[in-house]
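Every protein chain of the complex appears in place save one, which is left out.
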């Protein structure tokens, strides 16, 4: 257990003042872009379609600098960190934006940046930042998989690079992607390979997710990848996967916090205005206390996320501690967002059960994001493995 | 899973009419004896004393036929079954009677009756029914034990019987007992041995239980037991232990149901009469709903107990099914009674935290009985082992 | 004609079971949601032919005249086999028929019951309104008596299966002066009447079972009033025992638990001790829910009245159901993201649809909040 007063909140430094200012600016810009319910309406309309997102919106987000937030300036990005990206992800969650920002810019972008192919970075990262290229990460091979490093897809050496054999599933953001980063077992260990959309196309199929977006599945029987498209060789791939995974967990948590905050606001507004038995239903103590409990959950997510983000800024953070922090916040936000959106349905009564009511969209996005990359149960167990030594001693 | 409409509720037979009448009579007699709060006052006064019970009350209960309920008429008892005994145990729980009826008449009495020494039964059972002899069962050897059949105490053969070596702990009712039935490993397997108080005395010590009653611990280094005092030899001891254990679980559940029913009544009365903010606190919806939830728990215990008791009447009941039923009801009543009595404290506010308030006595009796012979966690697991084959397949 | 009630319980059960097992379509067993009428119609017509369409109606009106005890066996066997449509058929058969038998005129019974019995008319129930949900008595759809006809204006909502129905029975306001429970009248309405618009409302589980019915000067003859003018509240509230116990049946929870079991086998969860702990807890919750159900079923069987404590069963049933489906979703993990709705092939278990469908059980048959109010006020006698 760490100190109750963490180092992060030490006497105001110029740094922290600058950070606060930057975060405020980001918050402003994000809330301007996501104001109203235009994006919720978009998300509703795009359900069940493919690719299920909007190129124009994607370009706008690129112009706002969101897609390049985590990309260093030398690769055409803004060069900021997770704390800034979380502000954007929270706004995305609030407004239910259907675009796969976290999957593309955090998870796939992350493995690209943490890989060891500087030439490829210089080629792909600027396009990702500019919104002209959407990558997705294809790592999972069976729905039962929970470990990114248990890879069975094979990368067979050829004179010009590798050929990939195997299948990948549940590629979130894969339906919108211009290309996939595929993990595969090469002779030297796990490698990551860039497969542009055209090369992947023959083996691709799609499946609708609970929130109406589509995930992709990929079957590869000899997809050719030139040597220049190796995103990360065995020396770098595992660490890149793990770091990008942890950061994606934290960003998905920020999305979940954003959406559950908004779902709670919508519900509180309903409680204030819906009248039954001659008074607003929000004046009934049972519903008041239930709402208070949901608010407590939401506050817990918020402050826990702040603490995790502060810790992620530490340059000396060990991979194991980073994993524990990421699992801690993903467990909390997955659990809380499901509870909040589920109760939001209940408090809306029959209206909440109707598809036309927005809280249902919030519930389904929560279902999708809470399960993505592992839910509360899985991450509590990962946290126990990584942080609670007693339990394995 | 069994049918929703069990055989037990088939078209009224003369039998079932007779049973209902007998139960009504028993309920009447029990509620007359336990009326008012005289027994709660007694239980309060006897806390921390030894033997912690009242010989006069014991004799009265014998006169009422309660102690002999389960004892066949040929051994001086009433010759009834668990359904009738449960009515008595529920009344005991309601009134917090400090006398160890379940431990003596169900658990220790049970192993005596299910043993194979007819001569000893003829000697001891009538005295138990008459209230002149209180037995207790000493089976547990470490607080970690959960299996009655894992016995390390040794019974070494002598020319005249056996000598016992080993130690026993947490003998509930042991402080009040006139003698102990001790389980021990003999050359042929587990045996049960009758050790009168005088013989056990040198090795006995006592420990206070949460409800203020005392449990006994026993160290035996060569206690001599004549052959005639073998309650059950290796051919009968294990089955006797298991059956008495299961029946004691059900009877402890009835006690728990009785005490939580009463704790809820006391709490409802407090909610109706305690005024804060100008109205009875029971008019606040949050407390109303909490009370409703407790009532649901109590009803679940009641109907589940009824079903279990009906099933116990089936002559063809297999030991495994009996065990599953006993664990099911002990898990339910342990969990529900702790929740009800804990919430009773909360709803009484600061008053509930004061020792002088009776709900605290109910909480502590619930703590004691819920843990006795295993709590909810242990019995849910035993149920899974015995009834949910899938889980072990 | 059979006298079912004189039949031995076991024989009756066997006969019902045999008929269901031989005739109920295999692919409609244990549907996660209510099927459209067209889908279930062949089965219902088989029941009509067999004379089993209205097990709870008196024999004189074409029913089986079952005693509560036999009726519970009948429902039990349907539940066990996973027969759709809440065990007893449509709202016309389930609810309206018995209401007409109790409160209708001789003319209404003669005119309406035979068609209900043969599914020539399909009925839906028009109770809830946009501003009258939990507080149903504050309904504002109005009917004005104009000569021999009522002219109805207003909006009904959450009307189950209206898209499949030909008629609706509804309660409307005919007097605004007194207490709100007074001044309500029970009417029958042909949905083909001018001024009636039915709009399907898709629910979060993706099916369109609920509807909104707009009434714009829709006219119905005075002869379609059931009971007296302004006495409609009494007519609509007088549910019979087996209708009230229906939503508390443990069958849906049992169904969900079986899906959980299948999911656990598929994912190898029985080797996971943490899973087994919680699985056992749910198994015990289900076992004890059944014990509570049996208690109320026994009361019915003995002809005793059901009191407000029936809300105990309603809450236990709906909340156990939700706990099971929530847990199923939780342990399905990312698997839950990829299984198609209703999928059960290839050993893949859809955890999402049951979870979504069961969101309604703590809302539809009276919200959980209303049932807790009933227990605290009318059972525990806590002050208002």
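Should a chain be cited, it is by its letter among A, B and C, assigned in written order, with residues numbered from 1 in that chain.
Throughout what follows, a residue touches a chain if its C-beta (ideal position, glycine included) is under 8 Å from a C-beta of that chain, and two chains touch if they have at least 3 such contacts.
This structure is a prediction, so every number in the text was calculated from the model and none was measured.
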Contact with the hidden chain (one of A:250, A:271, A:312 or A:351): A:271
Given C:45, C:144 or C:273, the one touching the chain that is not displayed: C:273
Selected residue (touches chain absent from view) among B:169, B:204 or B:264: B:169
Among B:69, B:153 or B:215, residue touching the chain not depicted: B:215
Of A:120, A:239 or A:300, the residue in touch with the unshown chain: A:300
Where the unshown chain meets subunit B, residue by residue: 140, 143-144, 146, 169-170, 207-210, 215, 275-278, 284, 286-287, 342, 345-346, 349-350, 352-356, 360, 363-364, 367-368, 371-378, 381
Footprint left on subunit A by the chain that the document does not show: 1-6, 9-11, 268, 271-272, 279-280, 282-283, 285, 287-289, 291-293, 295-296, 299-300, 303-304, 306-307, 328, 331-332, 377, 380-381, 383-384, 387-388, 390-393
Residues of subunit C (touch criterion as defined above) contacting the omitted chain: 272-274, 276-277
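Everything below uses one rule, namely that only the chains that are shown with their structure count from here on.
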Centroid-based (C-alpha) most distant chain relative to subunit B: A
Core chain by centroid distance, with centroids computed from Cα atoms only: C
Cα-centroid distance, subunit B relative to subunit C, in whole angstrom: 43
Between subunit A and subunit C, centroid-to-centroid distance (C-alpha), Å: 41
Junction residues of subunit B - those touching two or more other chains: 285, 288-289
Per-residue multi-chain contacts in subunit C, two or more chains: 369, 372
